[in-house]
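Heads up, one of the protein chains got dropped from this complex, but the rest are sitting where they should.
By written order: A and B. Residues from 1 in each chain.
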Amino acid sequence: MGNCGEIMSGFFLRQKNTNVRISLPAVCFVWQLAMIVLFGVFIRYDEESDAHWVEFRKSHNISSDIENDFYFRYPSFQDVHVMIFVGFGFLMTFLKRYSFGGVGFNFLIAAFGLQWALLMQGWFHALNPETGKITIGVESLINADFCCAGSLIAYGALLGKVSPVQLLVVTLFGVTLFAVEEYIILDLLHCRDAGGSMVIHAFGGYYGLAISWVLYRPNLHLSKRLNGSVYHSDVFAMIGTLFLWMFWPSFNSAITDHGDGQHRAAINTYLALASSVLTAVAISSMSQKKGKLDMVHIQNATLAGGVAMGTAAEFMITPYGSLIVGFFCGIISTCGYLAVTPFLEKYLKLQDTCGVHNLHAVPGMLGGFIGAIVAAAATEDVYGREGLINVFDFEGEFSTRSVGTQGGFQAAGTCVAIVFGLVGGAIVGCILRFPIWGDPADDNCYDDEVYWELPEDEETIPPVLEYNNHMIHKHQDISESNFSVDQS
Amino acid sequence: MGNCGEIMSGFFLRQKNTNVRISLPAVCFVWQLAMIVLFGVFIRYDEESDAHWVEFRKSHNISSDIENDFYFRYPSFQDVHVMIFVGFGFLMTFLKRYSFGGVGFNFLIAAFGLQWALLMQGWFHALNPETGKITIGVESLINADFCCAGSLIAYGALLGKVSPVQLLVVTLFGVTLFAVEEYIILDLLHCRDAGGSMVIHAFGGYYGLAISWVLYRPNLHLSKRLNGSVYHSDVFAMIGTLFLWMFWPSFNSAITDHGDGQHRAAINTYLALASSVLTAVAISSMSQKKGKLDMVHIQNATLAGGVAMGTAAEFMITPYGSLIVGFFCGIISTCGYLAVTPFLEKYLKLQDTCGVHNLHAVPGMLGGFIGAIVAAAATEDVYGREGLINVFDFEGEFSTRSVGTQGGFQAAGTCVAIVFGLVGGAIVGCILRFPIWGDPADDNCYDDEVYWELPEDEETIPPVLEYNNHMIHKHQDISESNFSVDQS
Partner (left out) sequence: MGNCGEIMSGFFLRQKNTNVRISLPAVCFVWQLAMIVLFGVFIRYDEESDAHWVEFRKSHNISSDIENDFYFRYPSFQDVHVMIFVGFGFLMTFLKRYSFGGVGFNFLIAAFGLQWALLMQGWFHALNPETGKITIGVESLINADFCCAGSLIAYGALLGKVSPVQLLVVTLFGVTLFAVEEYIILDLLHCRDAGGSMVIHAFGGYYGLAISWVLYRPNLHLSKRLNGSVYHSDVFAMIGTLFLWMFWPSFNSAITDHGDGQHRAAINTYLALASSVLTAVAISSMSQKKGKLDMVHIQNATLAGGVAMGTAAEFMITPYGSLIVGFFCGIISTCGYLAVTPFLEKYLKLQDTCGVHNLHAVPGMLGGFIGAIVAAAATEDVYGREGLINVFDFEGEFSTRSVGTQGGFQAAGTCVAIVFGLVGGAIVGCILRFPIWGDPADDNCYDDEVYWELPEDEETIPPVLEYNNHMIHKHQDISESNFSVDQS
């Protein structure tokens, strides 16, 4: 019967070669070796992580080791690290038969991405022109994790439809584009964006959407049986949701100014997230005939407040301002899952597995504009004279910039992020269309079977022979799964 | 057959209306809007999270940003945050078909509760009489999380038997009562209770028990088939147990004094918890004919040591004193699960889903009295002159209080917490008996089907038609579940 299925599926469907036995190891080895060489040439410890610190400390009159940036940022770094690997990873385990791919490929691409990010961000921000070296410390690690987040968001739109080799390509270009747009937005336009509403979420969201649009699969309905959750996979996804939700205050405060900057960013994000939960629940319940809640909304839209506070969290947006942002973003995100994602799929031919449009692209864009408005509304009265300079970094060549101008530049920065995401994603999508990457066939998406050795399992989803009249689904090792009805 | 079941269940059982499509969104929206308005009127940043910090710091001769309270408390705050959302949330996923409700409603009520707590606790403890404003910082966030914990504990007693709207009401009143009893215990009686044995656990436990007692369901056995775990749901619950267990030292040390206070509280809690594990395992094994362990005990009773150290952890209880506390509380809690919970259900008509009586109410009460004894036994020799003043805050109007008196007040505080829990819970329980809240029928408890859109699932628990002679269980969407026996 396995044979029969194989033959018949050969008749009806383009048979894709998903064997990545050469391409995946080759990419991993070559790129990892390249990282080693480039790190050897460029990357060094900064003065706070170098063994000369003890001398540096004395010569700079730093009274205590506790003044090392490590103690300001390491707890936040670890929270961000958990968000990247457990948060994003488990959020993507919700599919019934793609949990290995969700958490495993997330792990792979983040592990590569953070190395490449240290180099790319280093070249743009931390290259010492005299020595030609990049020096790294704990803040570099946080930034590298942030940089990966852009590509992981893009993965959310592509989940289940691409090969691990394609994902590594998405990450290579994603990190590169990220470093460039971040340089333009933060350095040239002098925007503030500590939690990355613009540079991470708007960019990453639109990057993933553009790739997914180019990779549109007209026959994806052939994999529809696997594009959904089961009871336990939804509980696994809640692990991801909660770690993202809980640690988002650390995300938005990880690289803000020491002292009040970190403190305020954490409070604002905490409040916006709480507010999102209530409105996401409200809209989810309203949308169903009997008022039942939908796990997709709880898993995703509750996080929208954190995304939207990425820019404004360090500003004096006020506690109630944070609640208002969360209030509306919870509504907008849930409505996105209800109405916009189906619309995009039907009319714009955009297949967005995790709904990154509603969780990252739109709230990120809104977050950018909210940041612009809050910046433009800043006054010396609210911030204090020194506070205003500190928060917006009005120093050096920017010492004469007004808050109104700053607001304009923040808005411009948001547009730059979106354009980079859309254009970059379209180009990368075209690259990924070459038939060399080992991506799955349309009837084989959302299936760990393609790239993972699966355990023989009591719970294996049996092949659905009668699912679709004009197709027979081939399922490997069919004789080993428990399949009492058909065998009798 | 779906129809048939519906008709027959209509004959035999009161059909409850569990549709929350209007009430749940209404409560969420109205209360969230009220929060925004109240935050707008009352809540502001404190001096350590305000942009004026840079000026405040200089004017107060604070040498470094690292002296900002953020760096003393933020790591502990994040641990507490994980306990509230992942710890409590996943601990309540143990039921085979109520994991969505366990983790999801926990998420909802904590997100609402923490906002309301910032206001309630602010009015009682942080209201500036001149400006009429409440100022918040990282310690406020920790206290808000603590305040939610009281209501989440109460949820443990109610798990599976109430609607999300009822839970929001439980939280609204729970947070309010908490703020009042906390004000009486900490401010008027001047008790010390940094980890909340009294104000959190004794209060929360008895609050939940009293509500559950008022909401007694005589026919709850009709849902007995769902009042239990399956293999994987027990593993999910261990995620909750372990995050609670690991981070309990942070819980008990999060708001204790800077320096030795936080340090000692963490050590004492760490030790008491370790000791609890061994005695919980011992009693669990002894109680079963073949010495097998019961997951219920491992998931819950291992935590009793942390609950019971909530008051005394910051005192000089000594490391071996901590071990002794854990030793006995592990025994008492496990015996509670073995003997007291069944007794309460049979004779006192008290249905306590998670056994909060054994994990929170009793260990919390004991923790209050342990704190009283340890306080009364304090000496200047052990604490040092300044240490004694510091630990018990014998300053201002309390500068002449003796340790003996302090012990008496600590014991009185424990009683206040219990009384508030019992009386408050009884009143809230009566409110929840109105037939307007959308709670499930007696044969429909412990079932996510009622409030959640469930995925079509290979693993759906099939309806048990022959389960009970005088009842037919209605199961929605029966035709979609795999149900080979009946269909053949």
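Just so we're on the same page, a contact is a pair of C-beta atoms (placed from the backbone, for glycine too) under 8 Å apart; a residue touches a chain by one contact, two chains touch by 3 or more.
These numbers were taken from a predicted model, which means no experiment stands behind them.
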Just one of A:Glu48, A:Asp234, A:Asp257 or A:Asp352 touches the chain that is missing; which is it? A:Glu48
Which chain A residues touch the hidden chain? 18-25, 28-29, 31-33, 35-37, 39-40, 43-45, 48-55, 57, 63-66, 68-71, 74-75, 78, 81-82, 85-86, 89-90, 93, 97, 99-100, 103-104, 107-108, 111-112, 114-115, 136-138, 141, 164, 232, 236, 239, 438, 450-460, 484
Hidden partner interface residues of chain B, rising order: 63, 66-67, 71-72, 75-76, 79, 96, 228-235, 238-239, 242-243, 245-247, 249-250, 258-260, 262-264, 266-267, 270-271, 273-275, 277-279, 281-283, 285-286, 288-295, 298, 302, 316, 318-320, 323-324, 327, 382-384, 386-388, 390-391, 459, 461, 485
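Convention: only the chains that are shown with their structure count from here on.
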Roughly how far is chain A from chain B, centre to centre by C-alpha average, rounded to an integer in Å? 32
